[in-house]
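All protein chains but one are shown at their positions in the complex.
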Amino acid sequence: MERKIGVYICECGPNISEKIDIDKVIDAVSPIEDVAVVEKFKLLCSADGKKFLEEQIKKNSLTHLVVAACSPKDHEKTFMMVCENAELNPYLFQLANIREQCAWITEDKEEATKKAIRLVKAAIGRVKYHSSLEKKEIDSIPDVLVIGGGIAGMEASLQLASKQRNVYLVEKTSDLGGLVKNYEKTFLGMKPISDIIDEKTKKIDSNGNIKVFKDSEVEEAIGFFGNFEIKIKRTNEESEPVEINVGAIVLATGSALFNPDKTPEYGYGKFENVITSLEFEKMNLSGKILLKNNKTPNSVATIHCVGREERGYCSEICCMYSLKFARYLKEKLPNVKVSNFYSDLCIPGKTDQKFFNQTKEKNVGFIRSSNIKLTKKGEQLNIEYDDENKNKQNLLVDMIILSPAMVPNDDATKIAEMTGVSQDDEGFFAEEHEKLNPISTSTEGIYIVGCAKGPKNISDTIVQAEAASGNILSSLIPGKKLEPEVKTSQISESFCIGCKTCLTVCSYGAITFDETKKISVVNEVICRGCGNCVAACPSGAASIKHFKFNQLYQEIKEAVK
Amino acid sequence: MTKALKLNKSAEEGILEFLKYLLESGKVKGVFTLKRISKNSAIAYSLITNPDELKDAVPFYPLMPVNAGKLMSRFTLKEGAKKPVAAILKPCELRGFIELIKREQGTLDNLYIISSICGGVFPSRTEVDRSAEKKLPKYWESVKKGEISPDLRSVCKACEEFIPYTADITFDLLGNNDIDKHSIFYLNTKKGEDLAKDMKGDFSEKEFDRKKLEKINEKRQAEKKKLYDEIGKKMNGIDGLVEIFGRCIGCHGCSKVCPICYCKLCEFESPDSEYSPSNYETELRKRGGIKVPPGTIYFHLGRLTHIGISCVACGQCNDVCPVDIPVADIFKKVGESIQKMFDYVPGKDVEEEIPLVSFKQEEFAEIEE
Amino acid sequence: MNELKGGIIPSKTGIRETIIDLIEKSVDKGIFDAVIIPMKVPSGDSFVYVLVKDKKLLKDGFPLAPTMLVQGAKAVSSVTRLGKGNMKIAAIIRPCEARATVELAKLGQADLDNVTIISIDCPGVLPTSDFLEDPDKYLKKFDDAYKNWDDKIMRPVCQICDKSSMVTGDLHIGTLGAKKDTCFIISNSEKGDSVAEKLDINLNQNLDSWNSKVKAISEEKKKKRIKAHKELKSTVSGLDNLVETFSQCINCHNCMRVCPVCICRLCYFDSDKVKHTAEDYLTRAESKGSMRFLPDTTLFQMGRMMHMSISCVSCGNCEDACSMDIPVGQIFSMIADETQALFDYVSGRSLDEPIPLVAYKKEELHQMEDAND
Partner (left out) sequence: MKEKEQKKDVLVIGAGIAGIEASLLLSKADRKVHLVEKTSYTGGATIKFEEVFSNMECSTCMVAPRQQELLQDNNINLITLGNVEDVKGSVGDFTVKIHKKARYVDMVNCIGCNACFEPCPVSLKNEFEEGLSERKAIYVPCAGALPNVPMIDTDNCLRFKGKKCTACQEACMFEAIDYNQKDEKIEIKVGAIVVASGYSLIDTKPLSKFSYGKIDNVYTSMEFERLYASNGPTEGNIVLRDGKNPKSVAIIHCVGREEKGYCSSVCCMYSLKFNHYLKSKIPDIKISEFYTDLCIPGKSHQKFYEKMKETKVDMIRFNEIEVAKQGKDTVVKYSTKGKKNTLPVDMVILAPAIEPKNDASELAKTLGISKDDYGFFKEENPYVSSVISSKPGIFIVGCAQGAKNIQDSVSQANAAVGKVLSLS
């Protein structure tokens, strides 16, 4: 077909016109084959600049457009919009960055002009090989799957469920509430936990749009954002798995406690009356705090940071719930002597320090200590420790509560592999970006909330559940179509030999392996066009739209001619 | 009668002077020819643009490391030559290029084809053991006399197409007794004339020496008969094929170097010709055993059907075969038999359509009767 | 060599017959349904791999063929690439073929679930061109060389091969250091153990004589290998030497096609990426005055080295397939030794050792981070 390329050079006010001899660029570029028109304009990104471009495209019935102006990061979308309005496929357009890459990097006008000419020629060389690409639209399923029925899972389900959006809540055990239902009270305000959980479970049961699967787990989750196919199976019997389709998945699988027998110096399992914080919560919930010999203890010690060395991180909530334990004890056993062994008190945020000061006033001992060793002494337990001045001290107590670190659930790896979510070095689920996308993952449509992504207290967990609903409600709108990435990669069926190198480098899980034909297949809806697979493919079977080898080769050739 | 240019320089110097003139006068921007390219004087086709580089050029050296027709196709595949380029091609290389052009694999725009009445080439292996230099004097003697030198490739000895059909300029080589005294360029086409017109040298009207070329052709035909009888004995029926191709290791080198084999992915290397486990199981049930990897003879038969009609018998496939299977002799014999059916000479005329891919109305009638 | 278990079996008639009837016994016992084994071609002048089920055909099996026209790994891969099927297959191949098969399994090109690899102590392989000159004479020469284990007539790469008895398959037939009329059978996996058990071969017999002989031979070959590589390096290293060595290459890519670990269906150097317009070729030629056409033959060789030298098993098939007699095999096996030493990786050593350039280990990222801190 006969190509007619329009080249438009933006003066960008003083920015380009002062630093580059635009007329020289125009003369250098006009004689190039297929170039129909070369013009300059004061400010192309302004309103009348855009109108000018639209008229030019229509008047000269241009087939390709090259704009020499600022960085694509600034106005590539603007000029693509202009193409669309002028009924020119937005991908038959190339932006040469002669501002950041030429005008702003040198005072020498001649050098800047020379480079500008090269860049514009390169853009023209490339645009000739562009092919028009169509935006795709796929319809999305608004429903959501929530895995894990703890506080995080319940909160997310309540937030998301509505008339147009069903929520499927899958819980491994036989009832909702997760670890938290074993606690009697919350530490902020010492409010009874049961009210919070009952209120949420009642709301869930009465909400017609939330379908709960108890004693069940997710067996398979394949697909992409907007269309996941899920298989849910009962944990203990071999019944037929239930198949559902959802648009997004929320992982709220919670966490477990570090097993203290990995730190023998605390004598867990060896000495009686050495119990973990979870065991103490359950004992407290049952109302009777008793030693093994059914006597009430009159001295209790809580040891913080159990397993912090081994795990390599502070689990954030143990200091606060240890303060809560002190209050439980003072309430139930008025003259019990309570002491806490800690290394660093982690009580951030506006309410925690006040809670600590008030607890301290109930004469609870706080001992900063290190390298603690426990030994049995008759019926009691002797805590040998170094105090702040590094000299050895001892303390005899009846009962010891260990506050172990929080670790990922043991089925975390299974779920990670099933959903294609990656895990960080500690085994928790890894978020897409630590700061800006704390609850989304590199697999679009799968969100991680609560302790499944790291130690967190209850109110932060609730915030993250709401944040997940914020993300889903804003991107998975009933009836609204999804627009996946256009510039995706493709793998030629006849050239692919099935060496699976691309599978290892794809960070979005967008490539699956066809076992019968022994070839890799790109799912163009998940693919985000990062190009890893194209670079890794040894034989060139993989290529990516809009960045084809020929397009890049011509661009480079013209630039270095 | 065709216009001819005569230079009283030996064939080797004459052609170099002519090429130098073409480059220096700017008539062409580049010249395709054989050239010594390294310390150990390996010979390879080169694209020369600077006249001083012509000092190492050896245009009529009796070697064909690669079929230049395939190179010209690669040169003009993506986009025709924009600037004029001259190319020294042997007749079978030119015919190979013409067959490729018929398959949209190249164009003749801006190309000036200089060919020669070809004296044949040595097998590539002769270059490996450096024996080519030693055989040159005997070779040029037999060229002058129009005889067949024993060191030639088997297909060259039996080649009847040693006169190029559509070259712009034909250099009088085979059977020309005084090639060390002067060189004669037959300017067959207008393009050929334009190239040579302001060259210093005497122009005249000359005629091919039909009689002499006839005699050379008879010698080649006798040689061909011998070749066909010998290969005919071996190739009787399927057992014969198993006998000849038994050694084939499936390296597909013959298809890689063949000027007519232009597919980006050969059908016999593609997924469709792979055996799945169930294919193997049925084969074992039927015949108890199968060669692995399978399909060696299937490949050769398939290639014969695909390119037989266009095989120009250049002999490259013989030289590349690591287990010395006489692939070229077989393809020449079978190719010729197919071509005779349609009395088609591959590469003779770029306008003539390839029989098997074009359909003529009256052919339908023949089948009806 | 880690401590291998093995037994001693009678071998009165000669190693080939011993292997054939070992296989026949296994097929009778239903251990294997089919066998991949070399066999003489009808014209008698070559040996090819066949997949055999019928016992009568099995008789003409010819383990330890004098030539290696097709690499055994390519045979196993072509049978199992599209799936393991439901036939139990035994593959009678040489150690370097076994190693190449393991590499191909890791590259997704072979499925070894139903395959039992049986390797044999390997005296080396005759160069194809020598063998084809006079097949019968050279077969006899090969058998003599095999008796007194001298490798003078074998391929250059075989003469310096220090892994000729490396056990990476499931079973290995050891003839070195064996007493008269016996040979060793060494198991290297559960599969191997179960086959030996079904054939009631006792696997915990003394292998010291085999181990010491193998150790002695491979040490001697190692010394020769280092010397040979040093000499070769001086003639080939440096860009002009490299260009000189490959100046005769005619780009027929035979070496790539016969290489067991070169698995791409379309090589980068055959793809569109190396085809340019006339204008480009002319401009490039103008920059130097004259340009070889097709250009970049040496670039193809270096590209191939870069892609496959990590998996190269130094079998030397490429050298035999080169129509211009370029010592490709020796050059590539020298480069492969150095590449693999970088990652202290031996190609084909074990199935569960990931190929370095393809596997990504998390700590490698930290190494890079700390590198530029």
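All chains are identified by letter, namely A, B and C, in their written order; residue positions are counted from 1 within each chain.
We adopt the following convention: a contact is a pair of C-beta atoms (placed from the backbone, for glycine too) under 8 Å apart; a residue touches a chain by one contact, two chains touch by 3 or more.
These numbers were taken from a predicted model, which means no experiment stands behind them.
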Missing chain -> touching shown chains A
Out of A:Ser140, A:Gln159, A:Ser277 or A:Asn409, the sole contact with the unshown chain comes from A:Gln159
Considering the complete complex, of A:Asp21, A:Glu39 or A:Asp74, the missing chain is touched by A:Asp74
Given A:Ile22, A:Ile230, A:Val364 or A:Ile458, the correct residue touching the omitted chain is A:Ile458
The missing chain sits against chain A at residues 12-15, 43, 46-47, 73-74, 77-78, 159, 162, 186, 188-189, 191, 196, 308, 312-316, 344-354, 357, 388-389, 424-426, 428, 434-439, 454-455, 458-460, 462-464, 466-471, 473-475, 477
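Note that only the chains that are shown with their structure count from here on.
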Separation of the C-alpha centres, chain B versus chain C, in whole Å, is 37
Each of the following residues of chain C touches two or more other chains, namely 81-83, 265-266, 271-272
Shared-interface residues of chain B (touching two or more other chains) are 265, 270-271
Touching chain C in the complex, chain B uses residues 29-30, 32, 35, 37-40, 42, 44-50, 52-53, 65-66, 71, 74-83, 85, 124-125, 127-128, 239, 242-244, 246-247, 249-253, 256-257, 264-265, 269-271, 274-278, 280-281, 284-285, 287-294, 319-324
Chain A partner, complex, touching residues on chain C are 81-83, 107-109, 263-268, 271-273, 280, 283, 307, 358-360, 362
As the complex stands, chain A meets chain B at residues 493-495, 517, 519
